[in-house]
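The structure appears below as structure tokens.
The other protein chains are all here in position, but one chain of the complex has been omitted.
Each chain gets a letter, A and B, in the order it is written, and its residues are counted from 1.
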Amino acid sequence: MHIDRYERLFIYAAVALLVVFMGALAVSSFAFGIRVPTAYEKVDPRTVATPPSPWGLPAEERLRELSPGNYEVYLLGQMWQFSPNTITVPAGSRVTFYVTSKDVQHGFKIAGTNINIMALPGEVGVLTATFDTPGTYNFYCHEYCGALHHTMYGQIVVEE
Amino acid sequence: MNEKDKYKTPQGTIALMVIFVILIIALWGSAYLTMLSRGVTQ
Partner (left out) sequence: MTKRKAQPAATTPAILPPEHFKREDRLTAWFITIAMIALFIGGALGPLQKLEHVGINLYPALAKIGIGSVRIQSYYQGLTAHGVLNALVWTTFFIVGFFTYAIPRSLGRPLKQPRINLLALVLMIVGLVMAAIPILTNLASVLYTFYPPMKASVFFYLGLVLVVVGSWVAGLGYYVTYWQWRKDNPGQKTPFIALAAIITMVMWQIATLGIAIEILVLIIPWVLGWTEGTDPQLARTFFWFTGHPLVYFWLLPAYVSWYAMLPKQAGGKMFSEQLARLVFWLFLVLSIPVGLHHQFVDPGVPAGWKAIHAVITYSLFLPSMATAFTVVASLELGARARGGKGLLGWIRHLPWGNPSYTAQNLAMILFVFGGIGGLTNASYNLNLAIHNTAWVPGHFHLTVGSAATLTFFGIAYWLVPALTNKPLASRRAALAQAWTWFVGMLLMSNGLHILGLNFGVPRRTSLGSAPYLDPAWNPLQIEAAVGGIILGISGLLFFGNMLATALSRKRAEVREEMPVAEPLHPEYQTPAWLDNWRPWIVATILLILIAYGPVLVSMIANINLTSPGVQIR
């Protein structure tokens, strides 16, 4: 099969470019720690929002401080308000989000961070973020989930 | 189309492809740096 010399060179350059890009992604993921969610655990959406399930606790108890500056929050997606929808932590806190849904698919993205997870009934999505700079970070439902999908959002308030 | 042109690789195409590669690096790179600036997820 005949390929033009310059075209062959161009394809080799493209391969090299893609290999460099993949290297950069591998470094950012494995060395730097910007990772995509991975399989965690299955739950039953019909009972996920009732005790003893951790998402069954009252909203204000679902943000817990495991150790100084180290938090976890069991976030429940539901038509059409996250619960809890306001999360307050001091600056420098490291927060692990356990996200699921009790009705249909929702999305969960914290603006200004790399936290981006689909909230699917029956599944649990887990990512962790560190909030160093004080301020208010909105998190949005970014997957259509019905008539009032556009009202579904919450805030992370990072205090001094 | 005379004989010579028939086998010479079109120079304009090479120039446009160089621009294309530069665009890829610039645009992909800016998205990559934006991601890096947003912090870790574990």
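Keep this in mind: a contact is a pair of C-beta atoms (placed from the backbone, for glycine too) under 8 Å apart; a residue touches a chain by one contact, two chains touch by 3 or more.
Just so you know, these numbers come straight off a predicted model, no measurement behind them.
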Next item on the list: Name every residue on chain A in touch with the hidden partner chain.
Entry: 1-4, 6-7, 10-11, 14-15, 18, 21-22, 25, 28-29, 34-40, 42, 44-46, 79, 99-100, 103-105, 107, 109-112, 114-126, 138, 140-147, 149-151, 153
Notebook entry, point to check: Which residues does chain B use to touch the chain missing from this display?
Noted result: 1, 5-6, 9-13, 15-17, 20, 23-24, 27-28, 31-32, 34-35, 38, 41
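One rule holds in what follows: only the chains that are shown with their structure count from here on.
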Check: Once you find the CA centre of chain A and the CA centre of chain B, what distance in Å lies between them?
Finding: 32
Notebook entry, point to check: Where on chain A does chain B make contact in their complex?
Noted result: 4-7, 10, 13-14, 17, 21, 24-25, 28, 32-36, 112-115, 127-130
Margin query: Which residues of chain B touch chain A once you look at their complex with the stated criterion?
Written below: 9, 13-14, 17, 21, 24-25, 28, 32, 35-36, 38-42
